[in-house]
Structure formats: structure tokens, C-alpha cells
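In this view, the complex is presented without one of its protein chains, the others remaining in place.
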Amino acid sequence: MNKMDQKVIELRQEIKSKSPLIHNMTNVVVTNFTANGLYALGASPVMAYAKEEVEDMAGIAAGVVLNIGTLTAEQVEAMLLAGKAANRKGVPVFLDPVGAGATPYRTDASRRLLEELEITFLRGNLGEISNLTGEQIEMKGVDSKDTRENAAEIAKKAARMFGTNVVITGETDVVTDGDSVYSVFNGTPELTKVTGTGCLLTSVLASFCAVGSDNLLEAAVCALGFYGIAAETAAGQSSGPGSFQISFLDQLGTIEDNKLKQNFRSKKEE
Amino acid sequence: MNKMDQKVIELRQEIKSKSPLIHNMTNVVVTNFTANGLYALGASPVMAYAKEEVEDMAGIAAGVVLNIGTLTAEQVEAMLLAGKAANRKGVPVFLDPVGAGATPYRTDASRRLLEELEITFLRGNLGEISNLTGEQIEMKGVDSKDTRENAAEIAKKAARMFGTNVVITGETDVVTDGDSVYSVFNGTPELTKVTGTGCLLTSVLASFCAVGSDNLLEAAVCALGFYGIAAETAAGQSSGPGSFQISFLDQLGTIEDNKLKQNFRSKKEE
Partner (left out) sequence: MNKMDQKVIELRQEIKSKSPLIHNMTNVVVTNFTANGLYALGASPVMAYAKEEVEDMAGIAAGVVLNIGTLTAEQVEAMLLAGKAANRKGVPVFLDPVGAGATPYRTDASRRLLEELEITFLRGNLGEISNLTGEQIEMKGVDSKDTRENAAEIAKKAARMFGTNVVITGETDVVTDGDSVYSVFNGTPELTKVTGTGCLLTSVLASFCAVGSDNLLEAAVCALGFYGIAAETAAGQSSGPGSFQISFLDQLGTIEDNKLKQNFRSKKEE
């Protein structure tokens, strides 16, 4: 898929020049990292949670990210308001069902958001997405314990069940609309040692989709490859999880085009 | 204004020796960065939000910072309680109207705080302050899209309208009480690539005012120069937005007096 190593460079450049506004309703653990990651990428992050303003903010955004990592009942209502406002305005909505399956509350809230909103992309780990499709996969808090190698099947099932595009991230990432399936092989285990790398990825995905709306699956493949290559590069320059996090933010901002070109590893499976 | 390059050194030293307690009611994106920035500077940060305790905490602080970056209705009430307690005790109050103009909710909340409280300093970007004075400036989330070069006029208008001192930050920073106007020319574009640099600046401003209350405008000029020089120095030592953030925290704590002396660039305009 030679095409992708060109497309990732173009989309990344477009994010820098257009600076799409991404409205994040995310958990309290990762707000700072998410905002800094988006600024590094060249996107324009905003966080807004109050039911009095989320419809206004979602309506002017280029993408809305809903993340249930530290959900409260009040936030579910605000997310529904924001999501419906985005749907009315044609602004794409991204759902990150952090810890779905870890508690019934998270599973139920995720399903409610999937039912009541038009979600452009659902992005989670294998455990989270499996639990949403009705399998009983054990979670370790917000981390998946699922080690099966059928991510593509689960992703397609979820895409069809909820009528949305799906990304499952793991050692290999999978992208699907329920029919076509892409795999992306970039990334590094260091990503699992820093909190919020999944959450930030969902916001990076929103940024790539904002400038690549003509083909959302390819935009997602580019987002995953870009993110993984930035992480690989950072891992080679750091001496532990603290310096990896910092180096990763640096790479999100500064990674060179030729590194993207040389290291992109993805494949159209179906 | 040779005087300032001496004064900044004195005030910075006084912050380190007196360690003023700054009570921050700030947004969830920047709490950690704000606390670490204040600790680095030598001030003593505290965060408290509950209506049950904000009056007690504000009453013992050397400065109270109200930041509406992720405001909720409940927080507006708590901010009013804290602000009124501070006003009763003569504790200066600083307002950071993050994203005023981006949504009506933020504009209205900022105006209500300005009306019901005595604010010592209002600190924002040009878009935020312009929207508060009634102009219709387009915002990009919490970032200003205003590129006009009349920051001094807008700042004076806001100062007179709301009966407060005003700082507008941008490529050139402006400080005014509605009559006198100072410009500060320090800073670096890297500050716009890290979330919360404006928010932290408002808390740094509160720290300088806590030890420089005999002349608040000069204290503000010193805060802006100090902050900008720390950022310039950090920019010269970093390789992206992640390492800039870390180097900036280092510089807030360790920057040498002679660097402050040599690099301070400010001017009394009127």
C-alpha cells in the first residue's frame, strides 16, 4: 500500500496548515496530554464539558471526541447534547469507550452513546470493543486482557452492529467499516507504559479525519501509521516511560516526512 | 526602563523567600502544569473547588486565580464565593477568561465574575478581552484569531469598563490600569504550542503581585518579562513541544539573574 506513505505526509501537512478544532470531552487523567498532543500535531484542541456550552462548542468544531474514562452521570448527558449538536451540523463524532467491560456502568454508557448518536469512529482496545459486542472479556481496569488474534472479526462485528467505523488498537491495529479491513503494524510497547496514549490517539484520529474526510478509512490508517512511527522514533530516543512521553510529544510535532515514508507499514486485508 | 531589570530580580527572589500561597480555581486541563509551574517559581500552589471550603482557602491565600477554561455552573458559584471571601479579606483576585467569545456561556460567566467581584487583574489574549468589551471577534476554541495591532486600546477600554487592571498577552504583551500602558516584548512562539501557558502565566502574575503589591503594574511587567525570558531560554534548549514544556519548568525554577537582566525588554508607552 505505497499510496499511504504519501497520503500520511499530505494529511499531516494539512492538519498543520488548517489546524482543525477538536472538541474533546475526555477524562480527567488525560486532558493535559491530549491537549499537548493535539497542539504538537498542529491541531487546535478545546475542552468543554458544561451542558450550557457543549452544543455551541461541538457545533463549531471539526471533530468531537467523547471519552468515558472518568465518566459521571452528568457528563453522559452533556456528551449526548454535544454529540447530537455535532450530528445536526455534520461534525464527525469519535467514541473512546475507555474501560468498557470493566464495570457495567461503562459498558452501558458506551452502548447508550452508540445508540443515540451517529458515531463516525469507535476506537478502543480489543477487550473494550469485544465487551461492547456482547462477549465477556475480562478487563484489568481499563486495560484489555484479551489476547486472541481475531481483532479483525470483532472489529467488523462491532462496525455492523453499531453502524460505525471501528479502530481496534493493539500490537497490530485494525481499521474497518464492516466490509473493508486494513491493518497497521507500526507502534511500540512503550505506548502501553504511558497513560492516555489510546485517548490521545482517538483525538489524533479525529484530526486526520477532519482533513481527510473524502476517505475516512484511509485517513484512519494514516493516523495510526503516523502515531505509531512517532512512538517508534521516540522509543529509540528515551530512557524510560517519563522521557518517552516527552520525546513522543516532540515527535508528534517534528517527525520528518522521510521517516514517515520509510517506516509506514500497513496493508489492506479485505 | 532599566528599573525593571532590577525589579524582576528582586521580586523573583522575594517569591522564593516568601513562597506566597496562590489559590487556583482553574480548569482540569492545566491543573498539574499550573501547580508545577508555581512550585518551580518558588510559590506555594493550592487547588480547592468545593463550595464548602473555597472561602476558607481564599481567605488565607496571597492571591486567588479564577480560570474558566472548563467551567461548570457549580464552579461559577464556588468562584463567586471564593472571590467575595478574597475581596472581604483584601486578597487580590485574578481572572483568566479562557475562551470568552468562543461560546456565550464563557462570555456571560466572565462578565458576571467581573461585575460581582473586585478583580485585580484581568488576563487574556486579544480575542478574549475584545469579546468581553463587546466586539465580535472570532475565536478558534480558546485561541484568539484576532490579528489587529490595537491591543493597547482594547486593554485600556476593558480596564475602564470593568474597573480593573488588564494584561493582554500576545506577540507583544500589554499591561494597563486604563491610563498608563506598558509593553513587554519577551516570549517565544513555542508558548503557543503547549497547553496552559496562558493559564500558568496568570498564576505567575498573581505570585509577582503578591510580593510587589506596592506597584501592581510594575509587578505585572516583571511577571511578563520573567515568564517570557524563561520561555526564550527554554526554546533554545528543546527539540519540540514536549521537551520545551519540561525545559520551561526547569527555567522557571533556575534561570539566572544575569539572564533576566540582559534580556528584559519592556517599555512604558503612556
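By letter and in written order, the chains are A and B; residue numbering begins at 1 in each of them.
Quick note on the criterion: a residue touches a chain if its C-beta (ideal position, glycine included) is under 8 Å from a C-beta of that chain, and two chains touch if they have at least 3 such contacts.
The shown structure was predicted, so the numbers you read here are calculated from the model rather than taken from an experiment.
Chemist: Which shown chains does the hidden chain touch?
Modeler: Over the full assembly, the chain not pictured touches A, B.
Chemist: In the whole complex, not just what's shown, which of A:42, A:92, A:196 or A:228 touches the removed chain?
Modeler: Reading the full complex, the residue touching the unseen chain is A:196.
Chemist: Sort through A:33, A:121, A:208 or A:264 and give me the one touching the missing partner chain.
Modeler: In the full complex, the listed residue that touches the missing chain is A:33.
Chemist: Which listed residue (A:69, A:97, A:198 or A:212) would be found touching the missing chain in the intact complex?
Modeler: A:69
Chemist: What does the interface between subunit A and the hidden chain look like in terms of residue numbers?
Modeler: Residues of subunit A in contact with the hidden chain: 27-30, 32-33, 69-73, 99, 102-106, 140-143, 192-196, 238-243, 245-246.
Chemist: For the chain that got dropped from the picture, name the residues of subunit B it touches.
Modeler: 19, 21, 23, 28, 31-32, 35-36, 39-40, 44-50, 52-53, 56-57, 60-61, 245-254
Just so it is clear, only the chains that are shown with their structure count from here on.
Chemist: Averaged over CA atoms, how far is the centre of subunit A from the centre of subunit B? Could you give it in whole Å?
Modeler: Measuring from centre to centre gives 33 Å for this pair.
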